[in-house]
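First, the structure itself, so that you have it in front of you.
Note that this complex is displayed minus one protein chain, with the remaining chains in position.
Chain naming follows the written order as A and B, and within any one chain the residues start at number 1.
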Amino acid sequence: MPVGTSVEFLEKVVAATPDGGHIRKCLQCGTCSGICPYGFAMDYPPRSLIAALRADDWHGVLESDTIWLCMSCFACASVCPVKIPLTRGLLSTLKTEMLVGGSIPQELQTALSNSRRYGNPMGESPRKRADWAKGFPIPVPVMAEHRQPVDVLWFVGDYPSYHPRVQHVARALAKILFVMGVKFGILGPEENSDGDTQAFTGEWGLFELLARKNVKAMTKYSFREVITGDPHAFNAIKHEYPRLGFDRPVKHYTQFLLEHMDRWKPLLGQGPAMRVTYHDPCYLGRANENNIYEEPRQLLQAIPGVEFVEMSHNRALSLCCGGGGGGMWLDGFSWEKAHARTTEWRVREAVAAGAEVLAVACPYETPRFEDAIKSTGLEGKLVVKDIVELIAEAIFGRERAT
Amino acid sequence: MNIVVLVKSVPDLVEDLEIDATTGLLDRSFLRLIPGELDDHALEEALILKERHGGSVTVVTVDTGDVDETLYTALAKGADRAVKVVVEGLEPGPDNTRLAAIFHRVLAGIPFDLVLTGTQAVDDLDGFLGPMVAEAAGLPYVGYVTRVESTDGKVVARKEYPGGLCADIEVTRPAVLGIQAAEKPPRYVVTSKVMEAMKSATIEEETSPEVPAGSGLAVSRMYVPETGAHAEMIEGTVEQVAEALAKLMRDRGVVA
Partner (left out) sequence: MTGEICVVIETIRGEVTELSYTMLAAGRQLANGLKTRLSALLLGNGVRHLAGTLGAADRVVCVEHPDLADFNPEAYLQAIAGLLRSQPPRVGLFGHTAMGTDLVCGVARRLACPVAVSCRTFAVADGEPRYASLICGGKIIAEGALPAPTCLATVMPGGYKAEEGRVQKTPPTEIVAPPPPEKPARTRFRQYIEPPAGDVDIARQDVLVSVGRGIQTKDAIALAEELAKAVGGVVAGSRPVIDQGWLPTTRLVGKSGKQVKPKLYLALGISGAPEHAEGMRDAELIVAINKDEKAPIYGFAHVGAAVDVLELMPVLTAKVRQVCAGAAR
């Protein structure tokens, strides 16, 4: 059932961000639609969406469900010549309107309902959020039990906490922090989903609910800064949490590890020779111009044996893994609409660049790219490792790394 | 059509269930309570009927200390009224007998054509809420309903039997129906609407004068079943498990 008018919607878009008014300057150049990974499958890629609104075709827009293909990768926003905040302003506001009108793919609904009830999209028990660290030889202090100040609060994230593959990444980072002598702690059961991806499905209300819980938990404890392995958490804590009352410094682990390289680089053993390429996560790079591109590369190039190769879509041109904007929970939907997986393009690109290892720095990417390796038949030709896994392997050897 | 939806709070099975060593019963301090899954379906079916035929939907639940979110969510989805029944001294636990008496008393003050509730709940032990309410109110009951249609003064409830067989059963109004599944999966309501409901809508509170009598059914103990039999578990990586399973299937003559 159509809600409102084109004009009313445009006003919401303008109000959504400080520079929202730029939408009125749209040149209809089409660069946004051209760079959009799923633009070819959308009824209204960004340029067409603006054209439809100008033509007062709001009803037509609401009848389409292809907005759910948008993975909030910020590619369109980063290339717009008049700097329209397309991702945050236009596309996520359209998703909000769809949700308010009751239009939501069933797959996504489960992830959002779970996030609301359990604080994680998987629907796992919040009490078990720190279970990944049970029985692990490295102590991983949970702040509520630890009750002492730490240097660093490590915001672990949903997938490193609960997903069997990504728990290896969490354990690798724990080991590295330990040998560096970093006094760290985690929130454990007090941690909720950072909420960033849920926000970009249009559920800004849910984001605020989750964020406020995290802010409340974090402000109880004494620490200098937050670090996280999750670019989405990094993005949310850096850009959105301050207005909710949390403004202590936050770093992605790539920044932190680079800053303190002297504490772990000497521990690296002579590793096997490998050709490694790096996938720039959207939310470390393009999103909100976080522009963290060089730090991960410097880390990789510090590992003995690594020969670094670059993929053609690198840095600001990186090709999204499809996990953002709800994409992590919409694979069935995107396959039905687009019959293409961005992850499959990406792993082929990695192999074409001559890489044997695809290094990543975001928890969505390890499982997503590993699935793509299987579905493209590239098993044996390419492996996926998070940067901390590569560092941990170089320090501890492969079997003891995680 | 005026519909009342009865919602029961039940243990969330996502959490581990523990037995309290002293009472020998479910340790309720560990429990998370959520609205019964089939009650969610009952609400959805009620909202669908309201969208089709007009009228109102009233949601009623007994207070367990944290039911407000459930009620505001129902209001945000489109329910018209939400009633929280506060019963001092009501012991938590599977107790449909007391709940049915409480709901029956509340229903006396609400005009309705239909009462919908989940056809069963995970912690049912002393009976089922729907039929107990129906019997107390002297109303007809049909359970395992997956679709409701309204005709002149009556409803036709589609009752589900095993194997996909269904039966259409016509019932005069007012009636109580036990919902097995709504015609569509329960809808999602965006959090901002629930927040809005929390600010602008009111939850009506009713107090029950006393705790009604229980069923008389005794539970001497609860325990987690230690099955004598347990599956032979294959350990290892996905690769190793797949290898073992493929071999097992071949050895048993299931494949090739």
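Keep in mind that, in the parts below, contacts are C-beta pairs under 8 Å (C-beta built on N, C-alpha and C of every residue); 3 or more make two chains touch, one makes a residue touch a chain.
These numbers were taken from a predicted model, which means no experiment stands behind them.
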Task: Return the single residue from B:48, B:136 or B:198 that touches the missing chain.
output: B:136
Query: Where does chain B touch the missing chain, residue by residue?
result: 11, 13, 16-17, 19, 26, 94, 97, 119-120, 122-128, 131-132, 134-136, 140-144, 156, 158-172, 175, 178, 180-181, 185, 215-225, 227, 229-235, 237-239, 241-250, 252-256
Query: What residue numbers in chain A mark contact with the hidden partner chain?
result: 106-107, 110, 164, 329, 331-333, 335, 374-375
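Keep this in mind: only the chains that are shown with their structure count from here on.
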Query: Hey, how far is the Cα centre of chain A from the one of chain B, in Å?
result: 36
- line: As the complex stands, chain B meets chain A at residues 14-16, 34, 185, 187-188, 190-195
- request: In the complex, go through chain A and note every residue touching chain B.
  value: 96, 99-100, 102, 104, 106, 109, 112-113, 116-118, 123-125, 127, 202-206, 208-209
